[in-house]
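Below is a structure I'd like to ask you about.
As you look at this complex, bear in mind that one protein chain is not there, while each of the others sits in place.
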């Protein structure tokens, strides 16, 4: 009989099935999680924005926050990304604008909003009381349009950052086109940088061969941070009616379905740039959020999951605290990019 | 009281909720579906390959067909795409090679196979009895490797087509790189065309900014057809262990999650090229298959769904027949690209 | 109106016919007031293929028992999964959502429901009756199998029925019912919910008779709370969200 096996070496690749049990045990070790929370630093910095925690709501999925007041204390969030703001009023695309897909959805809202003036005069007064960062998602079809919006927002006291949406797949002109080529992404970033002095985040499109290159292009032109990712271009067909479901034929895919792609892109981008990366795409629970931090994100945004559970942002925040306590993490920043 | 509404015009955009009922009614109208089936032509042509029906199994998800003999009559399929065949033996990547994701999975098998000689001498004799098209998925890391495999397969009597996999995200050299640039995709297509005289399908990568351009590049260099799509590059992380789940960190995303993206790409490619497009990505039932045909695919492949239900290919085939009968379609070719 | 999110307990899942069922749900706290026409967004947690919540009109409310019910037609995976729920199962609802039907000017009103579109009419009939109005209820369906629980409306008003095939009530579409040839002018409001062609037909009749008409739309929804802007309908005053500014709309305002 042979006995060649050295006792010290890993003998074989087998399931490490004790993990879940380890986890259970750790859980029971935390007698009083609340007492530990006070020792936990959840704050993160996205350029000059000091977020009280890394959990923000994603643009277009959280209204202006007000829509969620019945369900959660919006002030607990690290930040709110408002729905898109453009230079002029936009009606958006025609109905139907939505199609459900496996573990996700397609939308083609098309930047419906009443324009930057309306935002400043009518919406801003209703939300400036929030004790959280309000970051306005800036979209348009022309470089001049982006500049106009950014310039006008620059003076709003409670808006200390904008997110340049160069990745919207749902508008005919501009939108995603800006986000799919390095020169164009660089050009719009540079132009807006010229008129906007506070924190400028650029939201990248995943519909590209090499997202790290685009990230570097916008970093070079003055972006303070990048959001990764916007929606993936998709399509849905009604087989019975033999026609596309969306009025625009194609739309943007979001939700858990895209999480593996988003996670990969956050990982690639965070290795390629020095500015902080904000991760999003399918985040639905605290474990997802932790995965994005580990992949290299400094903060995260929750989008489509808000539709399934309007309290999900708070649950994610609580879950992150619980994870940190369970893992002995004292400062959330320890987790950023901390893959073994 | 105002009465401005013209009686003839569509008054408003509302749910057309009668559809499902219409459908039920149609169903009951078919007294004897079997009798109608004889009148239905399900055959499609992919270049010189005449497929008895458009349902094929996707490479890497169906073994060599043999694995499914216990569950279905493999001969009923339009074709079988074998697992990848390379010039030399490949062990593939280390375990773990798989991670479940929302409505999908990541794999990083990495082209494990015993090489083209082994395929010809050992596997081919076991599968040549099949009364369906055997299409060999050809992969490698160098243009010479692709050429070697294709050349050797050219003389196999029962293999009347190959699928050039220029889109595998799971090998360090070659693989996906060939599929993400027009010059490289064109070059490998041209080289293999030089040594392979039967039907040559090129399988495209979805990890690109403009898949239609790549499709045109390979069409120009002699591809007889394109398969759209291979897997999307994704990543999974184990938050508890703080490490990537796959040994290769990233892997290929497949399953229902990617269906909307695949459908969009099939639609874009089929408008851009003249050669037949084979659609795949998340197809799990007959409705999905019909959607791909409507988007412009001449035939379809079923991949990951085989893992959930090893009988799914046959169910899809039966479901397509049922759909055609219900919709009065006499020839499946009527449905190709037939979006209203 | 304040919106709530609660885990309801299924007290009864009443299978009315093969395709229709009414699900009775007990609220863990005192139910807030629910207006006729309002709906709930339901989380379907027992279907592998249903991701988004599903909107359903609130069919009936029993404030004493703290129970509300939904009347549902099986049309796809989500509704099929809901049909399988049993007593004691938990269902998460966001509610009450949307606006509501408005009061008619005169005493008499006609409530028209096509198929499962009848769902919001029960609460409306009850409500109008309670306020001293005289609601008539006209239920249309393809066959007698689509005339669901017509007896429920009897305590609140007179019930009329049409079916496409004449298997129950008068034969034909709702707008072909004899009510429309006779005393239809007595109604000071038409309320309708049902398939698109039916609502269009009712709106057309209302317009030609100059009777105000409110319909309840069933646009596809992602959030139900005004956050996604997916459910919009074009009106003379621009795009409106069906979930917040609807689902009830005055047909004269719709484009």
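By letter and in written order, the chains are A, B and C; residue numbering begins at 1 in each of them.
What we mean here is this: a residue touches a chain if its C-beta (ideal position, glycine included) is under 8 Å from a C-beta of that chain, and two chains touch if they have at least 3 such contacts.
Just so it is clear, the model here is predicted, and its values are computed rather than measured.
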| field | Omitted-chain contact residue, chosen from B:115, B:310 or B:337 | value | B:310
| request: Using the definition of touch stated at the top, determine which of B:43, B:112 or B:210 touches the missing chain. | output: B:112
| request: Could I get the residues of subunit C that touch the absent chain, sorted low to high? | output: 44-48, 50-51
| query | For subunit B, which residues touch the unseen chain? | reply | 60-63, 67-68, 70-71, 83, 91-92, 94-105, 107, 109, 112, 255-256, 304, 306-311
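Please note the rule applied: only the chains that are shown with their structure count from here on.
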| field | Chain nearest the global centroid, as defined over all protein CA atoms shown | value | A
| Chain whose mean Cα position lies farthest from subunit B | C
| task | Can you check how far apart subunit A and subunit C are, centre to centre, with Cα atoms defining each centre and the answer in Å? | result | 37
| said: Please tell me the distance, in whole Å, between the geometric centres of subunit A and subunit B computed from their C-alpha atoms. | reply: 32
| remark: In subunit A, the residues touching two or more other chains are 94-95, 99, 101-104, 255-256
| query | Out of subunit C, which residues touch more than one other chain, so two or more? | reply | 219-220, 233-234
